[in-house]
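Missing here is one protein chain; the remaining ones are kept as they sit in the complex.
Note that the chains are named A, B, C and D in the order they appear, and that numbering of residues resets to 1 at the start of each chain.
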Amino acid sequence: MNAIIFSAVWGIVMMFSGVLSNNKKTIQATAIVGLILLFIVNLLDLGGNHFINIDLHNMLYFETFGLLFNAIAFGASLLYFLLSSSDILKVGVNGAEYFALIFFVLCGVSIVTSFNTLLMLFLGIEIISIPLYILTGADKRDLKSNEASLKYFLMGAFSTGLMLLGITFLYGATANGSFFLDDIAAAKTSLSPLYIIGLLLLLVSMSFKVSAAPFHFWTPDVYDGAPTVFTSFMATIVKAAVFIAFIRLFGDAFGDTIQRWQIFVAIIIAATLFIGNITAVFQQSVKRMLAYSSIAQAGFMLFALLTLNTFAKEGIILYTAAYSIATIGIFAVLIKMKDYSFEGFNGLAKHHPTIAAVTTIFLLSLAGIPLTAGFFAKYYMLAAALQTGKFLWLVIFAVLCAAISVYYYFRIIQAMYFKEGEPQVLETTLSFRVVLIVLSIIIILLGIFPQWLINQIYYLYL
Amino acid sequence: MPINYYIFLAVALFCIGVAGVLTRRNAIIIFMCVELMLNAVNLLLVAFSKMHHLALAKVDPNAGINGQIFVFFIMVVAAAEVSVGLAIIVMMYRNTHSIDVNFLNRLKH
Amino acid sequence: MIPVLLILIPLISGFAGFFIRNGNGAKKWSLFSSVITLLVSIAGLSIYNGKAYLNFDAEWLTGLGSRFSVSLDGLSQILSLLTAISFPVIFISTYRNEYKNAKNFYALMLLSQAGLMGVFVATDALLFYFFWELALIPVYFLSSQWGGEKRIQATFKFFIYTFTGSLLMLVGIIYLYTQTPNHSFSLDSFYSLHSKITGATQGWLFWLFFIAFAIKMPIFPFHTWQPDTYEQSPTAVTMVLSGIMVKMGLFGVIRWLAPVLPIGTWAWGDTASALCIIGMIYASLIAMQQDDLKRLVAYSSIAHIGLMCLAIFATTKIGMQGVMIQMFNHGINIIGLWVVVNLIERQFHTRKISELGGLAQKAPALAILLVIVALANVALPLTNAFVGEFLMFSGIYNSVATTYNVVFTVTAGVCIILSAVYMLNMIQKVFYGNTNELTQNAKDIYPNEKIILAVLVIIIIAIGVFPQPILELTKNVVDSIVTKMNYKT
Amino acid sequence: MSKLVYLVPLFPLIGFLINGLFRKSLSKSLTGIIGCGTILASFIVSLTIFSDTRKAGFDTVIVKLFDFINVDKLQIPFSFQVDQLSILFLLIITGVGFLIHLYSTSYMHDEENEHYARYFSYLNLFVFSMLILVLGANYVIMFIGWEGVGLCSYLLIGYWFKNTQYDDAAKKAFIMNRIGDLGFLIAVFWMINQFGSVNFAEVFAKAPGTSVGILTGITLLLFVGATGKSAQIPLYTWLPDAMAGPTPVSALIHAATMVTAGIYMIARSNVMYTLSPISQTVVAIIGLATAFFAATIALKQNDIKKVLAYSTVSQLGYMFLGLGVGAYTGAVFHVMTHAFFKALLFLGAGSVIHALHEQDIRKMGALKKFMPITHITFLLACLAIAGIPPFSGFFSKDEILAAAYARNPIYFVVGVITALMTAFYMFRLYATTFLGNFRGTREQEHHLHESPSAITIPLIILAILAVIAGFVGIPQVFAKDAHILHNFLSPIFEKSESLKQTPELSNSMELTLMAISVAVALIGTIYAWRKFSNNPELDEPQGLAKILSNKWYVDELYEAMILRPINAFGKFLNDVFEKSIVDGIVNGVGRTIQYGSRQLRLLQSGQVGGYVLMMVLGIVILFVIQIILKK
Partner (left out) sequence: MGTTQILFWFLSVLAILSAIMVVVSKNPVHSVLWLIIVFFAISGHYILLNAQFLAIVNLIVYAGAIMVLFLFVIMLMNLNADAEPQKNKWLKIAGVIAGGALLLVFVAALKNADLKNQIAEVNSGDIGLIHNLGIALFNDYVIPFEISSVLFLSAMVGAVVIGKKD
């Protein structure tokens, strides 16, 4: 609850900071301070120190899983701010408002990681979505940005409709007319068509939000069109948060009927992996490739949903962390590039060895090469699936897709290291590079001692 | 009224909305069709709320009220969405003098 | 502690190598490091008495059931020794090669050595998998950055190919892990599974593992990455690839596949063997057609590796002993061949057999040493490979795991003849005959290269005459593995 | 003394190492001394051991040096076996070998220092390998020598490596040998499988209890090895080509080492062969066919060394005939006598070549007057090989023919026809070379002279041996128990003798046969002498003669039947199969993915309507699956 309140409040603070000061540095500093505070209050929450004790009427339910993710999301956002906050201010004149919107999104993030009723889920997702529509269109003079924004908005609204219909059916299916997850879980006994339809519609709309095929179509266009700095945010923290919501929803509300819907998830995973990986192969723009790769990564993350066992829950935390950090890093580098095509990276290693090296580590992590966090992320997903003893075909399909993913991730590595060229890179500050190195160290550490890190957090707060 | 009627009515309205989204190319009309879908959902929610109320009124006089509250929130959200959505459409129009979604094809493949 | 040192020394010195400013320093540093590793390896060999393995075990991913456990048994000893010997040999023999960004080159070489060492000593499946990939990545960078013209595509194919295989293996490893009673990745708990997993399951698990290993070895039809990669990689890297890395595949079969899944191996051994045989003949015939020295050696390597794999599936102690010693021998021999190829390429800037000739007049020392290495490669008696091949063939012939043992022996035996054909052809065209414009001003090799080749030749002959010490070294491990492989339901 | 047998191969090995390693720094004389001295030392050691074996109560001595391979139940010691058979061969190898070395010091004197030393090191290695072959106490050690001589022949045939044709011949020798070796090896594996051991003692002890089928298999496979090494049909073609090497090398290959390996091996394995009648028959028939076939080719060869080469092939055929009909002693006897006269012939030919720098007999003639010693010794050798009594060839060949008759008269008939041809082509050679008019250039004539003593002394010694060696094997019909060799070797063959079922020939029959063969040999000799002494055959041959001079086109046949198809197949695999199919599939997967990517991304049309349509279709599909699953 701390985080929800604080992020909303700090959003307002950011709004006023724009009114009170024209100094970009001040705004930037305010945002970073706010995020540090947000991170701290969330840690306090994890430790059991709440600022305010209000009767939640069971609308929200805070558990370690969600709060832990919050910590990761806020931590990742902090790194994101440290890397890219100056780029946020470059997008347009409304820098302070962008920060405010991001804080509102983070408020939505902390809601969707702690909802206990579909109403809160709905509100949380809307609080996330509406600022994102705007951020996507933030670069108002850029037609691509406009277009992305409109597309995102129209399709987002459409999927909201689907979600609401699903919620409605579930409401009808409950015995006592309730939106609480417990009551919905209790409705499984009847297994009425209302329940199934509601479940499927929620599956579809949540799949839309996490960009799982065939509901992913908005993703490449929006990620491509949005200002890169916001794409980074959307593709990582927001997406991960929705994933947590997805898993919480299906784990808590539909966990008992998993046999019923597992197969649908399996189909969606297969389609997502297939489309994400295959389509990414032919992309010419790194940014668009990363959009498709985020779809492909979503396919892997969905394994957690498929299985919902301990492996999955531990794994999805690790996965979101690994994925977010690596993607934020890559986008941070991408923002600095003048040419987003693969050729734009040619010869980067020669001219900017540090940037090339850390980018390589990020890419290796995304590809799931051992000794990076990405490996264990994928490892947990595969282990979770194999644990069930079913879906071997899907696991094998997934690893084949992972092999394909190497193709497009390594194209960047090839360009950086093995090709000649004069890459056009914007000025980077020392602190920027230091943060990048910190990111890559985190990735490596997570890759060698994943358990250690998770355990530390678990032991600290459990 | 049997709840079936409401369900079919709402689903029909919803699907008309969906068909509208699919067939029209004017962004505003598409958006209106989405609103139509939301209204179909609202109607169904109210119907369900009354259904639950009927079934449980003896136990809980307020049974089913949350459905109507939910409708209230949907309206709230819809209003917020409309404000943002129309702003985006207007921005688009300012830049391209068109709100035809078919012309939204700079981003593809 | 010795197995850990074997990994740590190259690992740490490799990372340190990135920070050495000048290339020459890096060269010396890496040579120094590899010699130290060799000394440690020899020390390990001298401590080893055949019974008590040198173990090291530490907490790592406790919650995951994986530990940092490494061990030096006979099999690990022989392969880590090969690795330890190879790197100084590679560094010395290519000492005169100049590389751009030499520090990175040498640092990556050392990292790949660390990975290889790790693969050979790991007794934990996840750890094994880690090192498996760790060995791959530096090699990928080495080949792609310092290789020939078509290096990027060729090595990329290699990378994706092997990576696909290893991912399949990962699926297999995780599956086995979920089946272990104590949820552990340790080798022992994997070995305990052999009776618990049904035959059908073992069947598909077999293929998950075997494809990974077959790609690495490589076995027909998974071999096409290999000639291209060998051709395009810088020769030092090719030596690592062909001398040591291909052993990873064989090692995998011996340690992680055959004893873990005996029923699956029993059921599919014939099919795998048939692939080996087809590959042997196929590669030999193609080797006869090659004009490029590197490709020729590459294809010959496919044939030799095929034989070793075949001998593994024969499931006999004799054959397995042959494989053990031959893994070492093949490494030595093929590195010897590459040394020569490197010398030729450096001097004449070509590897085309048809463009060379008459080198024996100009470079007699090179010619003699090459001929000996080549003869070892065709398994002439009193060279090391004879012992290995003799034992392997005996093993295959005496195999009870297959009913086609005679057919296998005879068809595989044809490769003995074919190998002589292409090796002698190569010798003839490169070294004999008259000199041409390119070779008329050829120089003989430098003393350091001569010494390295001479050392290799001495190893070749020493093992060829006194193979018994090495056979003793691997005796216990062969016994235990073959016993496990012979488990039947 | 027998315990010191390891010295016998050790000396040549040392010689090889010294000459090989220090080839640049040694002077020619020093090289020669090392080369010859080591062999001489071996010969002396052999002689002392020989005297040991002559003593009564001598039993086979096995000297184990170390464990070569000791795996599981398979134990292969590196051990030497000293018995009558091996010591006999030791003497031949080191003795004849020494003479050839001695001869070489002069013959090769024009070579550069370095190559001279290289030559002697190879020669030493050759002798070393052959000694290992003969001394080995098991099949694996024998195989080491077996392949070793193959290697050395390769090195020596290709000694003048600048000449590509010579290299081809060397390669051919090695590869043909390898084909045979494969048979040998498989036999060894079979033995391991069957007997659990490859030691002679154990194998022969267990052989009588083994089924005939298995023994037949093993012995036939061994024989495949022998056909390669001893140049029998179908693997004989390398031997005539091996003339590419320096002539003393040919002498070494044909007389002392290499080609006799097959005979030795079968003689060594006599127990197994005797137990397997089918194998015996095969050996006899192949031997006889080779003898006949090679003799026909030798009739029309014009290269002095080629004639000798085919005569060797033919004589080897005789020896196999002997082995095949159970006349093991006869075969070994013939090996011995053949070693003397064939070495003599080659060295004589070498002397001629050395003087003339010419190998074509059509360009020779009348050498009698220029090179008297060479002429005389050559003539003696021809008489010996033609089987004219009382020269050595007569005794050994006769013994084989008699045994052949006892087994099957047809063998005898073919053998005698071959003997006729042998006498004919040898004297065709002799007459064309040494008699008539000189047909070379004037310059050649000017330089013609008798060879130096390092060449003539070995010739003389060998000539003496070629003349008298036959007397160690005087047939029973002339004198009882006068067959010294038979008595000497009887411990080796006694088991086979006891198993032999062929009836003994009566004395009169044996004498008749002897008379026939001598008569035939004389006819051939005299006819050739008369025909060629004054009008040698100089024209290009026509008809059958052309086929003969082209060696029945066997090389061409092999080329067309085996080499070309294999090469074509290899080319197909390399150019088509590997690139299009195996690699094609791999690249195809990549291309398919790329293509799929290109097509699949078209779904991403940029149209919101399209996207929503996809979504709706996705929902519909999910629902349809749900409805289907429910049913």
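Just so we're on the same page, a residue touches a chain if its C-beta (ideal position, glycine included) is under 8 Å from a C-beta of that chain, and two chains touch if they have at least 3 such contacts.
All figures in this text were calculated on a predicted structure; none of them were measured in a lab.
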Check: Which visible chains touch the chain that is not shown?
Finding: A, B, D
Next item on the list: Return the single residue from A:Met59, A:Ala186, A:Leu400 or A:Ile448 that touches the missing chain.
Entry: A:Met59
Checklist line | Contact partner of the left-out chain, one of A:Cys107, A:Val281 or A:Leu334 | finding: A:Cys107
Checklist line | On chain D, residues whose C-beta touches the chain left out of the figure | finding: 609-610, 613, 616-617, 619-620, 623-624, 626-627
Next item on the list: Quickly run down the residues of chain A that touch the omitted chain.
Entry: 4, 8, 11-12, 15, 54, 56-57, 59-60, 92-94, 97-98, 100-101, 104, 107-108, 111, 119-120, 123, 126-127, 130-131, 133-134, 137-138, 140-141, 149, 192-194, 196-197
Notebook entry, point to check: List the chain B residues touching the unshown chain?
Noted result: 1-9, 11-13, 15-26, 28-29, 31-33, 35-36, 39, 42-43, 46-51, 53-55, 57, 62-66, 68-69, 71-73, 75-84, 86-91, 93, 99-100, 102
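Just so we're on the same page, only the chains that are shown with their structure count from here on.
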Margin query: Using Cα averages as centroids, what's the distance between chain A and chain C in whole Å?
Written below: 43
Checklist line | chain C-chain D separation of Cα centroids, rounded to whole Å | finding: 37
Next item on the list: Averaging only over C-alpha atoms, locate the centres of chain A and chain B and give their separation in whole Å.
Entry: 26
Next item on the list: Return the residues of chain D touching two or more other chains; collapse runs of consecutive numbers into ranges.
Entry: 601, 604, 606, 608, 612
Next item on the list: Please list all residues of chain C that touch 2 or more other chains.
Entry: none
Note to self: So in the complex, the part of chain D that touches chain C is made up of which residues?
What the structure shows: 66-72, 74, 78, 114, 140, 143-144, 146-148, 151, 154, 158, 161-164, 167-168, 171, 174-175, 178-179, 181-182, 185-186, 188-190, 192-193, 566-567, 569-571, 573-575, 578, 582-583, 585-586, 590
Next item on the list: Flag every residue of chain A that touches chain C in the complex, lowest number first.
Entry: 364, 369-371, 375, 379, 382-383, 386-387, 389, 392, 395-396, 399-400, 402-403, 406-407, 410, 414, 417-419, 449-451, 454-455
Next item on the list: Give every residue of chain C touching chain D within the complex, in rising order.
Entry: 157, 161, 220-221, 223-225, 282, 285-286, 288-290, 316-318, 321, 358, 360-361, 364, 375, 380-382, 386-387, 390-391, 393-394, 397-398, 409-410, 413-414, 416-417, 420-421, 424-425, 428, 431-434, 465-468, 471, 475
